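Only a portion of the chains appears, each positioned as in the full assembly.
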């Protein structure tokens, strides 16, 4: 099954990339742009049942895929 | 194979092969090639791999000297002796078309490719340099390419851990849409560590090391061997090569460790034309045959055809021929470094390159003929008509400069002359802790210490060495006079080395030109090679290897002919390392060389930056380059440096005397955002009968600005004259202005203001 | 006195650290492979710079799971001295041996240049030998050196005098202009609460020899050596 992990910088963390994208969009003439945040998107092919995969991935997301000091993550499993 | 297309004239021509070439192929193999074989021939006989249009010309290069251990064309890169059983291996290579299509990855994989060439020779890569050309910076597409290329080089070099210590960047309309990305790497090894790319030892197994093969860069060699068109670019876009510097770092460490075991019979990187080129070249060099089975080659995408596997240019892959019976040692080292590997075949005595797929033969070709018997063409050369107009240009067409003050400011701000710190601050130029002169001076200087040599890091009695590197090419001068301009590029490079305290010992060049089928463009190439050859001969700096990149055209025509010259020199002693910046208040400023080249009716203004910036024209005969004078100048300066007289040395190039003086005042940046300034008071009023624009901004060759302590000035001038080099004290270091007195007028510039313009110009344009 | 310099796949300042410790400072120094699970007879461990595991995912995120990092943690728990430089700093933060994280430079560009460092505390084994008031000039080379931690952690670090170095201008003032990467409070280096683990982004090993016209970086190693063996006299 395909699992997706979406990792975003925490609200209080400076996001230089997001800021740069925002400015660049504005400079290119894209109107109405508000805050931009840039994070990561990880797709993982994984054997196993929904719950098992979910448990496993939560574990690895907590300790490895995301850094809790600076990032939040969401897990999505495709069924 | 059944699903393969049948060979039609269209298919042959799509493979960039002519009808005659196809006949030749049939003659060589005694039958019709199949589709896979056609693909193999097409890449092996592409300009990129075979040099079919330039091989005859390149024969003119000087390639010998007592230092040459491996000469040009023998292996992946040449090798020069630097004494005490130590040697250096270096080479330059272009990645122009891939960078035009995908600047970040194109430039990154260019760096990766040249580093691979170096460690394939058994050397540890210790530094990189690069030469870059783009269109006008005011164009946003140009900025996108520039930004992408620079960050691609930074990404690969920084992550790999090689310092990028020098380079050059030019901006000119002619490169719009067809940027030039020439990457150079240098490595160090002992004489007894030289590795060969030969498939030796019948029965020896052939290993594939590195990541799985994908459809990336399919037929990249062929792509590089045709004009860059929207169509060819689109085709390439579908198969962009992505670099993995991390993988290459592992691969390099593993290969060096492996070579030390003695279990390697031959080693070859998979560069252009990947598996095809590496198997047939190793067999050709070994005088053997190689048989591989594609089914054993690790594959990234399902359903890859033999054709695709053979022609893929996936990065970071090596072909290693292992001494039979020592496979386990080899596997242990690959595993230690977590490198994917596979045993894919073995060396045979048939002289054939036999490719199987699941046991079924898909190609069976004579390796040596394939590698060495590509056609050789003597293309027609015709002097270009534009040169007539160039020669007709006289200074009567323009008024002498009425505002030198703002002219110098504009020149310093001109991106081609402006500081390249926006570029080199993105490159790690200090990793490996060897960089003695950082980017920003005439040449980079690095030391070679124990850990620069594979396996020697713990050696206590290591005989340390110091080398200097520079890369140069004033393509405007080459455009206006390919022969003189090319000679001058060599001379400038040598001058830059001399200014740093080094004696040149070898050259590698990158010939970036347009379509060789155009007689006028081929003439440029021919003249340029003649000039380079004379230049390298004059400096005893043989060509040890290089690269040819033709078909550099955009819809508006060819690029300015750009024979990039990179030279390496040796510095005898740490005390001789010299930089371009004035050092102390009160020091004497001395001009070595004639203030203006003799007999030049344009006084060095032909093709100058001044004409381009102030008068918007790229015209006139460029200054001639007298190699005898250059050589004497170089040895004289080196002698003065070695006797401890010289505090700084900076040669005159783009922007002439005024720009050189200003740059000498800028001083090295002491720390982030913290420049140091040291002005100078210069008196040129004794030089009369010459236009002030020519005196200030003319680009006559053979001139160097040096500084010495006040008490050494007279001695220095006399010694130089004794050696036959014109020399005169023209001023004194000090103050916070650059003051220049001409016979009719006096000018003063605040150094801080000039520095701002020069330092921030490119950064501001890129913001 | 023995030093160990860790070697991860992708480390590339490992040899530089060995060179300085062994040849410049004159102490026996070994490379320690990431698959080892003890630090041997090392008296201090240096986690060097580079791009361990290509800096993929996040800098230091993979290296910190290496067996050797388990050994380093144990070594540090017993009071052993650990110095992380550049990527080494990033790895120590990922491993939780130092607080906070190093994120992308605000310019989004890699930066290689000399910076001035103000020594924020002399009360550490890594700074004790630096002459009072000295402004250090040491190069940086990183794309992700922008130090970040939450407000509580920052308060704690400051309150406990755990900032070692701050980016400064030539006058020694901590200004935004002098900050090369956007790090909080211009932080260039910190230590843990027990003061035996330090991390810094600048590269002292690149500034320890007169051949490279640099010597300020030596002071960091001299401090470490002095702390390991107060009887040693360093030149």
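For reference, chains read A, B and C in written order, and residue numbers begin at 1 within each chain.
Definition applied: a residue touches a chain if its C-beta (ideal position, glycine included) is under 8 Å from a C-beta of that chain, and two chains touch if they have at least 3 such contacts.
No experiment lies behind these values; they were computed from the predicted model shown.
**Q** When all copies in the file are counted, not just the one of each kind on show, what formula do you get?
**A** A x2, B x1, C x1
Here, only the chains that are shown with their structure count from here on.
**Q** Taking touching chains as linked, do they make an open path (line), a single closed cycle (ring), a hub with spokes (star), an all-linked set (complete), or other?
**A** line
**Q** What is the distance, in whole Å, between the centres of subunit A and subunit C, each centre taken as the mean of its C-alpha atoms?
**A** Chain centres of subunit A and subunit C, defined by C-alpha means, are spaced 29 Å apart.
**Q** Please tell me the distance, in whole Å, between the geometric centres of subunit A and subunit B computed from their C-alpha atoms.
**A** Computed value for the inter-centroid distance: 41 Å.
**Q** Between subunit B and subunit C, what is the separation of their C-alpha centroids in Å?
**A** Their C-alpha centroids are separated by 35 Å.
**Q** For subunit A, which residues are shared contacts with two or more other chains?
**A** Not one residue in subunit A touches at least two other chains.
**Q** Can you tell me which positions in subunit A touch subunit C when the two form their complex?
**A** 9, 12-14, 16-17, 19-20, 40, 64-65, 67, 69-70
**Q** Could you list, by residue number, the parts of subunit C that touch subunit A in their complex?
**A** Result: residues 57-58, 61-62, 65, 93-94, 99-101, 103-108, 146, 148-150, 182 of subunit C touch subunit A.
**Q** Under the stated contact criterion, what part of subunit B meets subunit C in this complex?
**A** It is residues 151, 154-155, 158-161, 244-247, 249-250, 337-338, 424-436, 447, 449-451, 457-458, 574, 669-674 of subunit B that touch subunit C.
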